[in-house]
Every structure is written in C-alpha cells, then in structure tokens.
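The complex appears here minus one protein chain, its other protein chains still in place.
== subunit A ==
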Amino acid sequence: MCDACGCDLKPEHTHDSKVVEVHQSLLAANTAMAVKNREHIEKMGAVAINMISSPGSGKTTLLEKTIEAIGDTIRIGVIEGDIETDRDAERIRAKGVPVVQLTTGGACHLDAAQVHKGIHLLEKEEGGAELDILFIENVGNLVCPATFDLGEHHRLVLVSVPEGPDKPAKYPKAFHSSQVFIISKTDLLPYFDFPVEEAKAEALQLNPNLQVMALSATSGEGFDQWLDYLREVCRKRQ
C-alpha cells in the first residue's frame, strides 16, 4: 500500500506532487487595481476620500451638508456603495453633483474593481470627469471595508455619538488604516454617554497619526474644521 495516500497501487508508485512557492498577497489583484484607480483619479486632477463607518453614522448627511457648504467652490463627485437601492445616490443627486451608485448585491464592502467601474460611470455623468474631490462612500460596515484599498488618497472613519465611544478598540483595523477620524452627531452629546476626549485618546493610541475631528452636520458645530481640512486636501494636491 502506498504510504502517501493509502491507495492500492504498487509500492513503487509515486505521487507526482509538486510544491509551488507563491508568496503573494491575496489582495494583490485588488491592490493592483487600486493603484490604477489612484493614477486615473490623479489624471482627472482629483483627490479621493474613502469613507468608512457603521450603517447610520451620518456619511451621506455629512456629504449633503458638505456639498451645500462648499459645492460651488470645490467640484465634488460621489461614488456611493450600498448593498441595495440607490437611495443615497438620489440624496446626493438632489444636491446637484455628479454621483454614481454601486450596489454590491450582498457584498459587505467595495473593492477596487467595483470602484474602477464606478469611476468610468461617473465620467459619463455631467461634470463627472472634472473633479477636485471624489468621495467614495463605502458600504456601511466598520470591519470589511478596512481591508480593501480602493485607490483612495485619504481614508476617513466616522463614529456617531449614539454608537458609543468604544469603536476604536473594537474595530482597530479601520482606525489603524485611516488618516482621519470623525466623531459625528455631536449635537446628541447631551443625551448619550460619549466621552469625546476618551474616544479621541483611544483612537490615537491605535494610530498616533490620526487627525481627529468632532462635528455635527445638523447644528454646524465643528464643521469649519472639516471644511478647512477639505480645502487643505485640495490645496496640497497641486
């Protein structure tokens, strides 16, 4: 009997097995596509911001208010990622900027190939080929999107006050891979136990280079700092 597999062939039978050294990241294909996306976005003259948060943290509302505030001086385009529906894209379209909705049909994150498709679709929209900032609103999920480079230049993670302050400790990858951390819905601070300074300190422990902002898109509190950040992002791009 063969020692290798227990088959009934003669003892001298050998399995023609081969060990192939691969040493390649499982994300290699995604990363290669992300690099292409980044080059493409740069050729458009734009800078891309990937927004990651749980569902309901206020990504779309933040975008709506941002477009209202600076949409006439900074050319904004949006790629919306959702599992189903084009409701978010409709909300953005109502603000008069080019937008494309990507529906993942169940997948919990956007990947670089989907965004690549999204960029081409966006370019067909009026004004979609000439942008200053391309926002990519990822699927609402604080876990899976953190693993996939989409070709963005900046990654932004949002946590809203009702969600509680312990998100950085629970979802380290999202905070570790981001450049900006936004605490949203600060108008609700009187009603929730959300120690802002503790949450900031915890996030900075994970990623000392994070730029942290606390704001409310509803009351406008802290919004100037956010808009200054966006203007700075545009200025540095040139």
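The rule is short, and it goes like this: contacts are C-beta pairs under 8 Å (C-beta built on N, C-alpha and C of every residue); 3 or more make two chains touch, one makes a residue touch a chain; residues count from 1.
Operating definition for what follows: contacts and distances are computed from a predicted model.
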Q.
Missing chain, UniProt name, options "Hydrogenase maturation factor HypA", "Sugar ABC transporter permease", "Alpha-ketoacid dehydrogenase subunit beta" or "Protein-export membrane protein SecF": which is it?
A. "Hydrogenase maturation factor HypA"
(Q) Using the touch definition from the top, which of A:144, A:212 or A:227 touches the missing chain? (A) A:144
Q: Kindly note down the residues of subunit A that lie in touch with the hidden chain.
A: 15-27, 29, 107-109, 111, 143-144, 146-148, 172-173, 176-177, 204-206, 208
